[in-house]
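A single protein chain has been removed from this complex, and every other one stays in its place.
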Amino acid sequence: MGPGEKATPTDIENAYQLGKRIAEQGWVLLTGGRNVGVMEAASQGAKANNGLTIGILPGNNDKGISEAVEIAIFTDMHNARNNINVLSSDVVIACGMGLGTASEVALALKSKKPVILLTDSESQTFFKKMAPVYLADNVNTAIAIIENIVGAG
Amino acid sequence: MGPGEKATPTDIENAYQLGKRIAEQGWVLLTGGRNVGVMEAASQGAKANNGLTIGILPGNNDKGISEAVEIAIFTDMHNARNNINVLSSDVVIACGMGLGTASEVALALKSKKPVILLTDSESQTFFKKMAPVYLADNVNTAIAIIENIVGAG
Amino acid sequence: MGPGEKATPTDIENAYQLGKRIAEQGWVLLTGGRNVGVMEAASQGAKANNGLTIGILPGNNDKGISEAVEIAIFTDMHNARNNINVLSSDVVIACGMGLGTASEVALALKSKKPVILLTDSESQTFFKKMAPVYLADNVNTAIAIIENIVGAG
Partner (left out) sequence: MGPGEKATPTDIENAYQLGKRIAEQGWVLLTGGRNVGVMEAASQGAKANNGLTIGILPGNNDKGISEAVEIAIFTDMHNARNNINVLSSDVVIACGMGLGTASEVALALKSKKPVILLTDSESQTFFKKMAPVYLADNVNTAIAIIENIVGAG
């Protein structure tokens, strides 16, 4: 999970690497499926490494969908689909922070999903006051945390 | 799409064969994901033939999920998830009829999805009054219709 | 509940009278909230008689909303909002039949809500095969059935 239009260059680079590493581990990548920002970069990173990519789309058709999404789920429920994203994930990684991502992190923690924050420190401070979260400051750490959670890849 | 608890033996047999044939064509099977009725049989038929199976679940956890579902999307929105099922499908097949299935056929036709009714004739009569539908009286016909719609497998 | 763009003149007249009678009884009218067809007519009939009108809208803003809706709930989940309509109603009346209405009747019966079909006979035949429904051929009968269900107004 991560910002769309407002992703930073670092968010994008981290997202691509996360997608790549997730694919290399044989894990499935699930994103919000749009062709912008962290969703696009992570999907591209996974697809380029033969990973399976799922996109949970806000709309009801192919408009704005990432070309790197192999399995597209069309919800037509816009931001309310964020809850489906987190419920369908074994582990949630926030790669950067924005309003949509904040809603996903909050919903994931409310549903007691493991959440890794690869974000600025203010976001980490905000969320860890409310629930246990994993903090990561780079992609390697994030992947190592997932390995610990789900067992070695 | 098709009945869960109230599926008939014919529905179940048709569903298994549909799953098998869908997998053989290299298509992806999407169902409501539960471990009963048409959903279970179709998923088993597809999985036994190396097909990719997606389940759009009503709840938020593994309880009641078909073991033949490979990719589980947890919506936690119960019957409202029926709209996601049909929006995420290129072609909708109703294999038998029940209340949930009726809602899916209606929603699919409202979204102008191609719908194949492998059902009793009263259901066919009811829906074809409201929108163009494809009628099938066996699995072979249903598969042939899909081939026509999406191009030969 | 009833057709929007495809409502017949009879549907519209029945809907207006239902809205009026519901308001006179002191009941609350809940519709899909749009400014067309049965939704619009029922809301107008209720509002003109000092009834409280709720609209569960498919979108996220005022566009296309009936002016007779006093309380607007914006779902931004389009046809999936049909399940909310029926879950939030004590009694569901189908005033005419269309694809959206068919989905609502099916979902209402699946959730064991009392459903009154003020529709053509084919629709009545289709649904009563699957679950107990109330049949009405005019507004007076429909209102009398509701009085029996919820107690005299």
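Structure notes:
Note that the chains are named A, B and C in the order they appear, and that numbering of residues resets to 1 at the start of each chain.
By our rule, contacts are C-beta pairs under 8 Å (C-beta built on N, C-alpha and C of every residue); 3 or more make two chains touch, one makes a residue touch a chain.
Nothing here was measured: the structure is a model prediction, and the numbers come from that model.
Although one chain is omitted from the display, it touches the following shown chains in the full assembly: A, B, C. Set against the missing chain, the residues C:I54, C:A68, C:V133 or C:I146 yield one that touches it, C:I54. In the complete complex, the hidden chain is touched by one of C:N35, C:S111 or C:T141, namely C:S111.
For the chain left out of this panel, the touching residue among A:V36, A:V91 or A:A106 is A:A106. Contact between chain A and the absent chain runs through residues 77-84, 97-100, 102-103, 106-107, 109-111, 122-123, 125-127, 129-131. Interface with the hidden chain, as seen from chain C, comprises residues 28, 52, 54, 56, 60, 71-77, 83-84, 87-88, 111. Counting the whole complex, the residues of chain B in touch with the unshown chain are 60, 75-80.
Note that only the chains that are shown with their structure count from here on.
Residues of chain A found to touch two or more other chains are 60, 75-77.
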